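Yeah, one chain of the complex is gone here, protein chain that is, but the others are all in their spots.
== chain A ==
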Amino acid sequence: MDLTSLSNPLVTLDQLSSSSSQLDGLSTELENSIRFGGVQLTEAAGVLLRLPQEVIAQAVVIFTRFYTGPEGGSFLINPVKDVSAASLYMIAKISAIPQTPRSVLNVYAYLSLTAPKSRMDAPSDRQRPDPESHYLTTGAYLAARTTLLQTEAMILRALSFITKVVVPHHLALTFLQTLGVLPSPPTSKSRALAGRTISHLNTGLFSPQLLYLTHQPTALAVAAIYVAAKEIGVNLPCSEWWEVFDVDREELGFLVVGLGSSRLWAEQESRKWVEGKCPLTVEEIMLEMERGREVQ
């Protein structure tokens, strides 16, 4: 059956068991932290560019795919900022709302000056950095654009031009309707359920278990609904309703644990680094690796 509009390519065992970054000597723990920081950066840039979450989520998946596997990119060779910007730029280009290189690079210049903690908040005048400080001069812009376009080409090559990412958000809403828990007009409970489901899907993008690379969108949608319904206290059918959406119990169980733990992991990650500033540039990562060796 042809369902390319509902399915994604998935990560292989080889790609999961090793990565370029690990081959370059990065510990799995630090690799997970950097990936988390990169996803956070991509999300923040997408929000500032006023892109819909569907586009941002696709860019995050492209970003994550790029750094996966021994043939993928390495955090020590391909700077997080460049890959994040190129993923967002490339996905936006094929979406309904393309962005110019200029606006993408402006946003990343701004973000490089702000602490991750305050990125998502609307900047009040007090904390807004001086516009001069993140202004890209023509020379800097041209150099940054060259890097952006080269990184784009590199991502395309590493992913053999597979740019299609199916995100589960719209599926989740359809499934909720199918389950009959989204009445019209919506109640406060059904609103909360839908909101919570989408939140879990978005949190899943940050998961160190690479949930978006290991599971199909239908499974992610079903698991997010399951967790959200438990939390909100909405009764779903007693029977094994997930099988209707072609998700088996084992897969659901794994994802429920994965999504449930993502939140804890995210909180732990943001506590781990001062002001949420996890190392992202190659230099910062090198320093952090040395510090790690000294501690040992």
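In this section, a residue touches a chain if its C-beta (ideal position, glycine included) is under 8 Å from a C-beta of that chain, and two chains touch if they have at least 3 such contacts; residues count from 1.
The rule is simple: contacts and distances are computed from a predicted model.
Per UniProt, the protein behind the absent chain is "cyclin-dependent kinase"; the candidates were "cyclin-dependent kinase", "Protein DPCD", "E2 ubiquitin-protein ligase peroxin 4" or "HORMA domain-containing protein". For the chain left out of this panel, the touching residue among A:L76, A:L136 or A:L156 is A:L156.
Among A:L23, A:L113, A:V244 or A:L287, the one in contact with the hidden chain is A:V244. Across the entire complex, the residue among A:E29, A:E71, A:E267 or A:E283 in touch with the chain not shown is A:E71. Here the missing chain is touched by one residue of A:G46, A:P79, A:P101 or A:P279, and it is A:P101.
Listed by residue number, the positions of chain A touching the unshown chain are 1-12, 15, 65, 69, 71, 89-90, 93-94, 96, 98, 100-101, 145, 148-150, 152-154, 156-164, 216, 218, 226-227, 230, 236-241, 243-244, 246-249, 252-253, 256-257, 260.
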